[in-house]
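A selection of the complex's chains, in situ.
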Amino acid sequence: MDIGFIGLGNMGVAMVANLLKAGHQVRVWNRTAERARALVELGAQMVETPAHAFAGDAVLSMLADDAAARAIFDAGLLEHAPRGLIHVNLATISVACAEELAHEHASRGLHYVAAPVMGRPDVAAAAKLTIMAAGPAEAIDRVQPIFDAIGQKTWRLGSLPQHANVVKLAANFTLASAVETLGEASALLSGYGVAMTDFLDVITSSVFPGPVYQGYGKLIAEGRYEPALFKASLGLKDVRLALAAGEAASTPLPVASVVRDSLLDAIAHGDGDKDFAVLGQVAARRAAR
Amino acid sequence: MDIGFIGLGNMGVAMVANLLKAGHQVRVWNRTAERARALVELGAQMVETPAHAFAGDAVLSMLADDAAARAIFDAGLLEHAPRGLIHVNLATISVACAEELAHEHASRGLHYVAAPVMGRPDVAAAAKLTIMAAGPAEAIDRVQPIFDAIGQKTWRLGSLPQHANVVKLAANFTLASAVETLGEASALLSGYGVAMTDFLDVITSSVFPGPVYQGYGKLIAEGRYEPALFKASLGLKDVRLALAAGEAASTPLPVASVVRDSLLDAIAHGDGDKDFAVLGQVAARRAAR
C-alpha cells in the first residue's frame, strides 16, 4: 500500500521499518528531518511537509500528544487532503482530542481511525504491538494489512474512534496502578527485611503472571531505573489523560490520583527520565528507606 | 502422619479432606462441633478440646483472625503441649500476632511455622493452594508432606515465621489494588459506553493475563457479586492487616487506604457479604452509574 507516516519518535521509526519490511511504500515526515535518514536507507521516501505525507491509501500518525496532533492536523491540512483518505492515529491522546479529530475528519469526507498501541519500542521493533482500533468498519478493514505488519493482534472496538482511546487509557491506568502497587509492596517488604524477589516469585508464579508484574517488579527489586524502557514523565502523561477522561465523565479514579502524586514526587526529585518503575523509589523514600 | 487440625471453616474442611485422602490421621477440633461431622465420616477423629488436637507429629490451625488465634493458643495450651511439636499456622493474621506466637512457641520448645495460603475454598478443595512457609527449616522439612497434600506449591520464605505473613499481606494488598483498579476502570469505561468485556479481552490477552484480572474482571463486567467467592468483609480484614503492617514499619500504603475506603463504602451499603468484586459497584456508585 501507499502509506504516509507522520511522527518519527522511537515508536514511529520502528513501525515504519516494519511497514517497509512488509513491502509497503512509505512517505515519512517528521518535524526534525534527521530522524528520517535511517528510514530512507531502508526505502522510505522523505517528504517536506505533513501535507505530502497526508495522502495515498492511508496515512498513519504517531505524535507525542494532543498539542502536537492539533498543531499538525489543523483545518488547512484536512481541507486539502484527498477525500476518502484514511487517517490512522496510533498515538495515545485524550478522549476529547480524539472526538474532535474524528468530527473534523468526518466533516471533510476523511476517515479517522483511532488505533492506539500497547507496547514499548522493543515490542514495536518486533512487530508485536497490541493494537486497539476503533472507527468506520470498512476503513479498518482496508488498513488491516498495515496493522498486520506492525502488530501481533488487532482488537476491534467499534465504530466510534474515541472508544479505542478510552480502552487505551484504562489499560494504561491499570498498568500505572500495578506499578505503584508493586512499589508500595516493595516498601512494605523492605520494612521487614523480606526480599522483593521472594515476593515476586510467589505472585508471578501464581495469581499475577505476565510481563507487568514480572518486568516492573524486577526493576523495582533491583532498583534499576536507568535506562528507562518507559519514562516516568510519559507515565504521568498517561495518568493525566486517564484522570481527564474520568473528569469529563464525572468519574472519580482515586487510585489514579495516588499514582499521579507519586509520579509528581518522582519528577520533583529529578527522576522524570527514569523508568516508570521509579515509583518503587518514591514509595521507599516515603518510608525513609 | 499424626496431625491435629484446629479451625474448620470452609478452608479448613477442604484441607482436612485432602489430608485424609493422602492417608494422614487427623484429629479435628472446631468451636462448633457440627462442622466436624462430615469429616468424621471421611475418617477424621473429632476431639473435645483444642489441647487434644494440639499434639501428635504436627498441628495445623486455620482460625479466622488474630483474636481467635490469641484466644486458642494461650499460655495454658502452649504450656501443656508436647515439646518439639510443630504448629503450622495457615491463617492470614497480623505480622505482630505472628511474631508474638513465634516467640511464645519457641520459648516453650515448640516449633512455629507460619504458612499462610493463597486460594479460595474451591482451590483448597482441589489441593491446589499456594503455600508461603517460613520458620525453622527442619520443621518445614518435616511438614512438607502435609503441604504436598493440600497445595500445589510451597514457597520457602526463610526462618522468621512472620516473613511469610508479610509476603501474604503484600500479595493480598496487590490483589486488592487490582480489584479496585478494575472497578475504577469499569466506571471509566461505562462513562463512555465502552463494554468492560472489550477492555478485559484486550488486557487479559496481552499484559494482564492470569486469574485475578480475568476472574474479578468478569464478575465486575457482569455485575455478579453473589454468591461471594471471597467476601468484601474478608477483603477489608486483609487490607486492614496490610495497613497495620505498614504502620508498624512506618510505611505509607496510599493505594491500600483507597481500597479500604471503597470497602467501607461497600459495607456501609450492606454489601459486606458480597464478593470482593463489589468494588466495581462502589466505583460505579461514585460516578452515579
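For reference, chains read A and B in written order, and residue numbers begin at 1 within each chain.
Operating definition for what follows: contacts are C-beta pairs under 8 Å (C-beta built on N, C-alpha and C of every residue); 3 or more make two chains touch, one makes a residue touch a chain.
Not measured: the values here are computed from a predicted model.
Q: Which copy number describes the whole complex, given 2 displayed chains of the same sequence?
A: This complex, considered in full, is made up of 4 identical copies.
The definition used in the following text is that only the chains that are shown with their structure count from here on.
Q: Please compute the C-alpha centroid of chain A, do the same for chain B, then give the distance between them in whole Å.
A: Whole-Å distance between the two chain centres: 38.
Q: For the complex, which residues does chain A have touching chain B?
A: Counting only chain A, the residues touching chain B are 95, 118, 130, 132, 153, 155, 157-158, 160, 162-163, 166-167, 169-171, 173-175, 177-178, 180-182, 184-185, 187-189, 191-194, 198-199, 201-203, 205-213, 242, 245-246, 249-256, 258, 261-262, 283, 286-288.
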